[in-house]
Every structure is written in C-alpha cells, then in structure tokens.
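Supplied in structure tokens, the structure appears directly below.
With one protein chain withheld, the remaining protein chains of the complex are depicted in position.
Here is chain A:
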Amino acid sequence: MNILFDERLDGKLVQRDKSEVLTDLQQAVPDMTLLHREEDLRPFECDGLAAYRVLPMLVALPETFDQVKELLKRCHALSVPVVTRGAGTGLSGGALPLEQGVLLVMSRFNQILKVDPDARLARVQPGVRNLAISEAAAPYGLYYAPDPSSQIACSIGGNVAENAGGVHCLKYGLTVHNVMRVDVLTIEGEHMTLGAESFDAPGFDLLALMNGSEGMLGVVTEITVKLLPKPETAKVLMASFDDIEKAGRAVGDIIAAGIIPGGLEMMDKLAIKAAEDFIKAGYPVEAEAILLCELDGVEADVDDDCDTVRRVLEAAGATDIQQARDEAERAKFWAGRKNAFPAVGRMSPDYYCMDGTIPRRELPRVLKGIAALSEESGLAVANVFHAGDGNMHPLILFDANKEGQLALAEEVGGKILELCVAAGGSITGEHGVGREKINQMCSQFQADEISVFHALKAAFDPQRLLNPGKNIPTLARCAEFGAMHVHNNELPHPELPRF
C-alpha cells in the first residue's frame, strides 16, 4: 500500500525522540492538553477515511489562540510536522496523522463568537459544527448555505481546509464563496487576517488560496462567514427515468430553460434500491435513475419554476414525476439521498466513495466507463451524483476481509478518477485530495503545474512542516506511481531518481 507517508517518495522528515518532544512542548505550552499514551492517541488515528490509520506521535488539544501560537512556534523550532484536524469527518484522509508528527485538534475552538443579523455575518471558531451556524442564525431568518452531508458533525474549520461543498453548490457556491474572513496562524506562529468583513481586502486574494489548502499553508483560528436569508419556500420534484442517459440529458434541459435549482441530484438503480431498502423514501425501485430537483426562493417564483421543470422533465422522457406535497414528504425525498452512503453501506461490508467532477455533457460516457470498470473488476458500483454541478460520487462496493479486494477497490477508484480527468473534469469536487488521491494528482496536473504548487507552499511553509504528504504529491511520487502526464513523449524532470 502506498498510501501511508513514505519518506522515500514524500520527503524526509526530521526524526525526534517522542519523550523529548513531549517534554519540550509541555514546557513551552504548560496549560495545554497534550496526549501521548497509546490508548489516548488511538481515537485520533484516522479521520472519515477509516481504511487508513496512523498513530500520531502526540495529540494537542489547545483551547486558546495563544496555545496554538506557542505550539506552532515550538514545532517550527523543532522541525516537527503538524497535522491539523477539525471534527475528523473528512473523506480523503486530509487529517491522517504522521508517526513523527503532532496532531493539532481544533475541536475545543467551539464557540460562536457573534451573529450579526444586520450585517448578515457570523464570526465563529473553527471547531464549530457547520449546522450549528445555521441553527444560531435561524432566529433571524438567516442560514449558512454550504451544507456538506456531514453537516451535523463536520467543523467549519475543516470546511475551509477542504473548501467543502454539499447539495446546494450550483446555486449557492462552495465554502470559498461563503467565507468573508479567516484568522490564520502561520507555521512560525505569526497571526494574519485574510479577507475582511467588507467584500474585499487589499492585496492578493490569500483568503481564496487558504480555502481548500488542506491545512498546508496555515492553521485557521477564526472564521467569519456570510449568512443568507432563508428562502421563503423550497419544493422538490422527483422524476423517474427508464434510462440513465435520459436523466442526464434532462439535467441539461433544466439548466437550458434558464433555471438554477437549489439542488439537483441523480441516483442510479443500485443507489435507489439501497436507499429505498434503508429509508423507505418512496423511491421507484424499478427506475433506472431518478432526479431530485429542488427549487427554492420566493413562493410565486418557485411555483412558476416547478411548472417549467415539470414540462422539461416530461419532454425529456420522465416516466413519472412526483412533487412533494408538504414539508414532511420533501424531507422524506431528501432523506433517501442524504442517507445514500450509509444505505449502500448496508449492502456491502465496505464501500469506497469517489468524488470526481465532470462537465455534465460527459455523464453518459463516464457512466458507461464506470459500468465497464465495475464489470471488469467484479465490484458493484452505485452512483450518486450532484448532477447540477457535475460532481459524481460513485460508491465502489467491496469486502476488505477478502484478500485483495481493498487494493482492487482502490484500483477501480483510481481508474474512475482518471476517466473524470480524461473527460475534462477533476479528481475531486469537494472531498479534497488529502492522502487518498495523492497519486491521482499526477494524472490531473503536469509536473510543471505541480512545481508551481510546491512554489506556493514554499512561500508559506518552506520546511514543509504543515501536513506534509497531503494534497500535492512530490515529483518523485508522480514518477513512481502516478500516471504522470507525458508531454511530447518526454518524461518531465528526467533528472529525478525513479524508484
């Protein structure tokens, strides 16, 4: 398995004696919780990508800004790597610990500092749960728009690190579109404020750069998010199709009609069956695909749009169209989709969730490719799809207890991502690269592009102490594992050793 940090490929780490580091940090930050016994470290050995586990050297649980600052200063002085973790719900192993590193857990930064309804801003600490922000804003008729499916558990700090999405991205954007300002500590322990409560700040847009940087450029200590007025109403239509390509075309037809739905989701037959068995959402199990189309906004507009979408779906060949009659039925329709992952989990001992994005027009071709890979490998694949924004979540079903199946699932997953890249898409739409997709980065980017990423990293963290081994592969790793883009049949950086 090449997923764990490999100094041969990912770069040398400074070796320090654990007890010396422990003593040093205890002296430098005496009032901070610092876990070091194996049984205390064990709960932190993985994030939401539980297939990969590493016991960190130490776990730090700071409660104050100054503790984080002192911790980073000491780690910088000792050249000890720091992996930052929020709620640990990430699906790409972005918070996978390092044996030689400190895991900096920000979960105790859990205060909502201010909700300003007239400015429509909320100032929060990074450990605050995504949903808690919307809950705090609800009394004012406001909410925080990005809603990753883990929103009851995931932290806003992790959302910033991963530039998290959700089912409403096409209309309301990703995390980067909804964060106004972050406070950041650099690896040297310097404090920076990026962005502002105003709509822009002078200088480079380092706020945009910080979003999705996976804890590689700094540690976020405070976040100001934009709040939106809660739409007056939301209505959902469910359309069944006897052919998945027809469903794919219907998605384009809705957009072509000038409508931007709040949510537009597709599920294939296997995913429908899994969800229906689990949730009893009233899904048509005989359908090859369903579309869930949510329209939100002012009541009168939503009614007009529902009529338009209904006509479009009929013309696109939907075999059945249902509109949720009330809020309860709407919640039921969504429950099936929001529980699609655990529902699939009930069908198979293990599943592996992918996150590629493609231009929507490529959907039929990519689905055919996935079906072929599924057949070839013998592993079933269920497809759940943020259809509106081209973000696919194929779920590869396997049994880790069967010899070789995890490796096979990883291989199929890697090939699916390569299909997405070949279709003009990306290996990750919202889960992040983390450790999981580190090799696939080599197929999406050329060596020169990866070198620019390294240059960016060097501007903030030249010693590569923040989350080393995540997000951006080394060129040595690409040469070894990646399907590196070969340009003009010349392998880039021929001077690199090939292992």
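The rule we apply is simple: contacts are C-beta pairs under 8 Å (C-beta built on N, C-alpha and C of every residue); 3 or more make two chains touch, one makes a residue touch a chain; residues count from 1.
By definition in this document, contacts and distances are computed from a predicted model.
A.B. asks: For the complex's missing chain, which UniProt name, "Dipeptide/oligopeptide/nickel ABC transporter ATP-binding protein", "Transport permease protein", "Protein lplB" or "Glycolate oxidase subunit GlcE"?
C.D. replies: Its record in UniProt gives the absent chain the protein name "Glycolate oxidase subunit GlcE".
A.B. asks: Taking the entire complex into account, which one of A:240, A:428 or A:474 touches the absent chain?
C.D. replies: For the chain that is not drawn, the touching residue is A:428.
A.B. asks: Considering the complete complex, identify which of A:194, A:225, A:238 or A:340 is in touch with the unshown chain.
C.D. replies: Of these options, the touching residue for the absent chain is A:194.
A.B. asks: Among the options A:11, A:282 or A:297, which residue touches the chain absent from this view?
C.D. replies: Counting the whole complex, the residue in contact with the absent chain is A:297.
A.B. asks: In the complete assembly, which of A:389, A:410 or A:480 touches the absent chain?
C.D. replies: Considering the complete complex, A:389 is the one touching the chain left out.
A.B. asks: Check each of A:119, A:285 or A:315 against the chain that is not shown and name the one that touches it.
C.D. replies: Candidates A:119, A:285 or A:315; residue touching the omitted chain: A:119.
A.B. asks: Given the contact definition stated above, which residue among A:70, A:162 or A:265 touches the chain not shown here?
C.D. replies: In the complete complex, the chain left out is touched by residue A:162.
A.B. asks: Name, in rising order, the residues on chain A that touch the hidden chain in the full complex.
C.D. replies: 116-121, 140-142, 162-163, 165, 169-170, 173-174, 176-177, 186, 190-194, 196-206, 208-209, 211-213, 217, 229-232, 252-253, 255-256, 258-260, 297-298, 300-301, 303-305, 357-361, 386, 388-391, 424-433, 437, 441, 444-446, 448-450, 452-453, 455-460, 471-472
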